[in-house]
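Here it is, the structure, as structure tokens.
The complex appears here minus one protein chain, its other protein chains still in place.
And now, chain A:
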Amino acid sequence: MTSHIVDARAIHKHFGTLHVLKGVDLKVDERELVFVIGPSGSGKSTLLRCLNRLEEPSSGSIMVDGIDMLDPRTNINHARRRIGMVFQSFNLYPHMTALGNVMLALRKVAGKSRGEAESLAHAALKRVGLADRADHTPGQLSGGQQQRVAIARSIALEPRVMLFDEPTSALDPELVGSVLEVMRDLRESGMTMIVVSHEMGFARNAADRVVFMDDGLIVEQGPPGAIFENPAHERTRAFIGQIQRH
């Protein structure tokens, strides 16, 4: 038995002839915040999407919270409840209110009664600072608010792990802070998080570990200080130099 809440081994992913993940191992401890960086196309999103099987890995093994994600006998819909995911483009349901967005899976997946789902959804919206926006549709919310509703939609299901795929990349700079604040809050409450992002300041303050990926492989990983100030690999150095110039 493993003590890691996420234990992915030798993950390979092919898209046709394209070999996108070339044997990735990723172990994450409970309450750990792992920050994933790497050049565009290095496979960061694909790795995250393999973890909750939005993408089917070509080979490898993935255990999340003791569940074998790739076992055909695993009920994938039940397993996914334990893994929250936040997308770059929010992906809120535009035909529902903020409250409706959060309630849907509570009702249909967690099987809560309407009243119960409603109060849990309200609590989740309150946690992301949007208690007063429950009746707004996504179109009536700013990008930052939409992303916080998306986070509420995930945390309402009480996941054991949260995956963030560039959660602030689509936001105007002045809205980034509100989302990062919610993420910092989550981290302080003990949530295990895997975050793909370019927000280096956030990584320095909040990450336990930074993972650098390139060309489908994890090149190196370590505490933020070590990776940012003193990377062991030339490729890491080049990438960090590049993003810090922005």
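Throughout what follows, a contact is a pair of C-beta atoms (placed from the backbone, for glycine too) under 8 Å apart; a residue touches a chain by one contact, two chains touch by 3 or more; residues count from 1.
Everything below uses one rule, namely that contacts and distances are computed from a predicted model.
One subunit of the complex is not drawn; among "ATP-binding cassette domain-containing protein", "Gluconate 2-dehydrogenase subunit 3 family protein", "Glycolate oxidase subunit GlcD" or "Amino acid ABC transporter permease", its UniProt record names it "Amino acid ABC transporter permease".
For the options A:His14, A:Arg31, A:His78 or A:Lys126, the residue in contact with the chain missing from this view is A:His78.
Only one of A:Asn52, A:Ser178, A:Gln221 or A:Thr236 touches the absent chain when the whole complex is considered: A:Asn52. Where chain A meets the missing chain, the touching residues are 52, 54, 77-78, 80-81, 83-85, 87, 89, 91-95, 104-105, 108-110, 150, 153-154, 157.
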